[in-house]
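Only one protein chain is missing; all other protein chains are in place.
Chain lettering (A and B) follows the sequence in which the chains are written, and residue indices restart at 1 in each chain.
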Amino acid sequence: MSVARAKEHDAIVVGAGHNGLVAACYLARAGLKVLVLERNGYIGGAAVSRRLYRDFTYSNCSYVCSLLRPEIIRTLDLPRFGLQIIPYEGGCTMMRNGDHLAIYDNHDALRREIARHSKRDAEAYDRYSRDVMRQCKFIKPLLMRTPPDPASFRPRDIRELLFLARRFHGLGEERMYDTLRFWTMSAADFLDEYFESEIVKAHFAGSSIIGTALGPRSPGSAYVLLHHYMGDIDDTVGAWGFARGGMGAVSNALGASLQASGGEIRSSAPVAQILVRGGRAAGVMLADGEEIAAPLVLSNLDVRRTFLKTMSAGDLPDEFLRQVRNFKIRGSSGKLNIALDGLPRFPAIPEGSPCTRGDMHVTDTLEMMERAYDDWKDGRWSRAPYIDMLIPSQIDPTMAPYGKHYMSVFVQYCPYELADGAWTDAKRQAFGDTVIDTIARHSPNFKDLILHAEIRTPWDIENEVGLTEGNIFQGELTMDQLLFNRPLPGYAQYRAPVRGVYLCGSSTHPGGGVIGAPGANAARAVLDDLGRAH
Amino acid sequence: MAARGASAKYDCAVIGGGHNGLVCATLLARGGRSVVVLEANRGLGGAAATREFAPGFRVSACAHLLHLMPAALQRELRLDEHGFIAAATQMPTTALVADGAALARGAGDVGGADAAAYARYDAPMRCLAAALAPMLSRVPPRLGTHRWSDLVPLLQLGWRVRRLGTRDMRELLRIVGMNVYDLLEENFESVELKGALGLDAVLGTNFGPRSPGTVLTLLHRLAGQSTVGAAGLSQPKGGMGGLCDALARAAGAAGVVIRTSAPVARIEVDRDRASGVLLEDGERIAARTVISSADPRTTFLRLLGTGHLDAGFARRVANFRSRGLAAKLHLALDRAPDFTGLKPERAVGRLLIAPSLRYIEQAYNHAKYGEYSRAPVMEITVPSINDAGLAPAGRHVLSAVVQYAPYSLQGGWEQERARFADLAIDTLARYAPGLRGTIIASELLSPLDIEREFHITGGHWHHGDLAFDQFWMVRPVPGAAQYRTPLDGLFLCGAGCHPGGGVIGAAGRNAAHQVLHEAA
Partner (left out) sequence: MPVTDPSASHFKEPLLKTPFHERVRALCEVDSYVPWAGYTTVDVFTSVEHEYFAIRNAATLYDLTPMVKYRISGRDAPAYLNRLVTRDIAKLGRDRVAYCVWCNDAGHIIDDGTVFRLGDAQFQLCTAMRQIDWLLASAIGFDVEIEEVTERIAALALQGPTSCAVLKAAGIDGIDGLKPFEIGRFTLGLAPITVSRTGFTGDLGYELWMTPEAAEPVWDALMAAGRARGIRAIGSQALNIARIEAGFISPNVDFVSAEHSLRVGRDRSPLELGLEWLVDFDKGHFTGRRALLAERRRGPRRRLVGLDVAGTKPAHNALVYSSRTGKREIGSVTSAVWSPTCKRNIALAMVDAPYFAMGSTVWVDIYLNRELVWERRMMQAGVVERAFFAPARRRSTPPADF
């Protein structure tokens, strides 16, 4: 290892996922020499666009964009580096009886659509949106802040706790109670307070289980629902959209922004070990034995992978390791990426409706969703899974050849470990068939159109992307792992127990989804420690 | 007693002669108020009564163990002077597991590899629970008032949590929102022990062990248990009705007028204040303050009427989740049941059927879809072992809480009651093979029966789910969590209030304090 090389880098970021890249960008812009090391031959982690079948582009992990903080997009100048986000045009849930519920942008069309199922719910929807938006307004300013440590007496923590308390108090009595309840309720109970129609409840409950090892009846699932609402596109709160060119466009824009700020990225450079010398970070060792020195190491890996697999136990306190082992990071989601020879027909959807140009679902009752969760608890994939299905190529012409289509199918629930033993190719295929059959029940020509299907279980996601147990949020979004508890009580401020080692992935506040806030917050913590402006 | 038809006037009228109503009435009377208690049924005690379900066989109707009523409250009420006797105290808990083994559960009872783990788990949990325990005997604070009386309890709680030390405080803040499944998985290997410990977190709740919030319910229970002193788990002589008889005597001694068979039809309002109650037979009872131990829905929606309430508040009350899911099985037996492998000294105690967390979770799965558990979980006592007076000589009664039995059962309880009772008996017989042949009579109280018999909407033992969003400052609903209601002169004192049900008596006590404080 050349000594000259050791001086080259102020900071190393392990993993070129979107959060790693965001952190690297902020550090580079503050003048640090930053090197990002990526295990795979491409950057992006779980925000990638991949060509696995002919000219089709798959967003083969994360597939839609909303949560990415606008302040990050602006500061890092991502649109200049090619990022374009195009909003959905609708959404729908197809019902087993052949009917459907469509979601339209136009408020009047939406009201009349919901009114087909329940006049009352059509108007309760306004109260529902209002209450969710109120919660979003409360939570949004917290996303780009480092959580306080409630057990600390340091001025910064006390200041931050007071900030939280003041914001909370500013809600007024009624809304304080609403907030307390909302953060702890189940999505089912929450929705019951608004809606009477099963289909309406089922449609909105979808966001409460995506990526989550909870059912809609589990307390805390209402928060997960909120987690999916707190993004916005062009100031439209809760809107979702496609990154033009697939989710890899986010990572590529971040990569380009980083390079423009003087940062460096090395792909196909798997980090085997974060090196600690004299009780502080010294750099990393790659799988091939190469050592790269740097006084600062930021890990974009999840908390379990960082500390249990990439650091040696001797460098970490036992108590800390016990906490890390107890971190909940169960995988619960699968994914199918399908190349289609044409646009599938969905007889339940009226001809010409824009609602297929958004997220499509087939789970029409909460009970169906809850039973899907029961299967997962028992160690098998859901026999009637919840799916979040999109055909981005309807809107984004870059995703598939003309006339052909790319379909992204997110599947909830699929376990990391099966009760009847390890995943095999046959089981993966059977899982894929379950999903395809589920879709085919609502689309007679679907199966005939399939040119290629990539089937991804949590086990595959772990192996390819590195997310422990394939958990897409790098750790569950339950009360015990949110805010100052994320990832671990006492370690929620992006700093590891070893000086110079930081976490910057979704395992940290505010959690998973392509938000970028963990990366930005971690970079701020680094710069604070260096005494630099940010 | 007041003569019928005559219009009596009291300072306070307490609706419902259950344990909370009686506690509240006694403390009000001792505070110098003239108090009348109005009970709809012929006997007192509400759901904390003893019932004769077959000739000569008596049993506690709902809760059959006393383990949450604070020792301080018992002393304050001087219950032993009023004839309260415990037939048994420090009752052990034993989990019945398959293959005839019985697993002792409790400090010092756990053996093997889990003994150390149990010690590591149990002591800190007790410590955390003890830090929360003072909350139980206080009126919850109200947010946004800018009043010291509301701020101080919050600061006190914060301080108590802070004083746990950095490590325990962080642990508390982490686990309090967790599910009991994960907590036990973090701590134990033994499947049976995890099941037995997990049951305490979900008894009487609408949750399975994997539901987040079940550590809160467990801590809540442990907090309650930390206040009972040396008695531990105990069984009142004469069943739970024995406790209520003592409470009634205490009330009587304090000058409370107790009227049974006096169902209240309506809470009366005059010039923006509760002014008394109207009985179903048309009699009016004037009172400056009305305190209801009935569940919140009954109190607000039926007795008061929403016309006196704001619509938003009424909507919150209507959304209060209060569908019961625990049934009660009573068996009259011609001899003591013989649970395989159970040592006689443990038969006097509490027996659990919850062989694993998975078993409990699967039992819960059914309840989510309006079905009863195909393999239910149970908390069993054979009270006649400790208290021979509950059954004819040589015979016995078995009392079991059976979960999950959802109030809104598909097919309806009238159709399904017998089938579920049969299933529960089958489940028991798996652990006590000869049981079926010894049954003389049996009774199953479904949530629907509990609703009818004890006038609890939804037949929920705690009058409403104990969950984060129905807890403490928001129990039963925001705006009524301090026992005071939006209507001047009307208070709540039942299990629907903080700290909930389970024969604690704290709701009655806290409410009495609030009433006395208000008027002072």
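What we mean here is this: a residue touches a chain if its C-beta (ideal position, glycine included) is under 8 Å from a C-beta of that chain, and two chains touch if they have at least 3 such contacts.
Not measured: the values here are computed from a predicted model.
**Student:** From the list A:70, A:279, A:317 or A:347, pick the residue that touches the absent chain.
**Tutor:** Spelled out, the listed residue whose C-beta touches the missing chain is A:347.
**Student:** Touching the left-out chain: which of A:85, A:213, A:254 or A:355?
**Tutor:** A:355
**Student:** So one chain is hidden, and I want to know which residue out of A:30, A:151, A:171 or A:214 touches that hidden chain in the complete assembly.
**Tutor:** Once the missing chain is taken into account, the touching residue is A:171.
**Student:** Of the residues listed, A:26, A:58, A:88 or A:104, which one is in contact with the missing chain?
**Tutor:** Of all options in A:26, A:58, A:88 or A:104, contact with the hidden chain holds for A:104.
**Student:** Can you tell me which of A:33, A:120, A:427 or A:534 touches the chain that was removed from the display?
**Tutor:** If we include the chain that is not displayed, A:120 is the one touching it.
**Student:** Could you please point out the chain A residues that touch the chain left off the display?
**Tutor:** Listed in rising order, the touching residues are 90, 97-100, 102, 104, 106-109, 111-113, 116, 119-120, 123-124, 126-127, 130, 133-134, 137, 170-172, 174-175, 347-350, 352-355.
**Student:** Using the touch rule from the top, list residues of chain B that touch the missing partner.
**Tutor:** Considering the whole complex, chain B reaches the absent chain at 272, 301, 305-315, 318, 479, 486.
Criterion: only the chains that are shown with their structure count from here on.
**Student:** Please give the residue numbers of chain A that touch chain B in the complex, ascending.
**Tutor:** 150-151, 169, 172-174, 176-178, 180-181, 184-185, 189, 192-193, 214, 217-220, 326, 328, 367, 370-371, 374, 377, 478-480, 484-485, 489-490
**Student:** Which positions of chain B touch chain A when the two form their complex?
**Tutor:** 142-145, 162, 166, 169-171, 173-179, 182, 186, 207, 210-213, 319, 321, 361, 365, 368-369, 467-469, 473-474, 478
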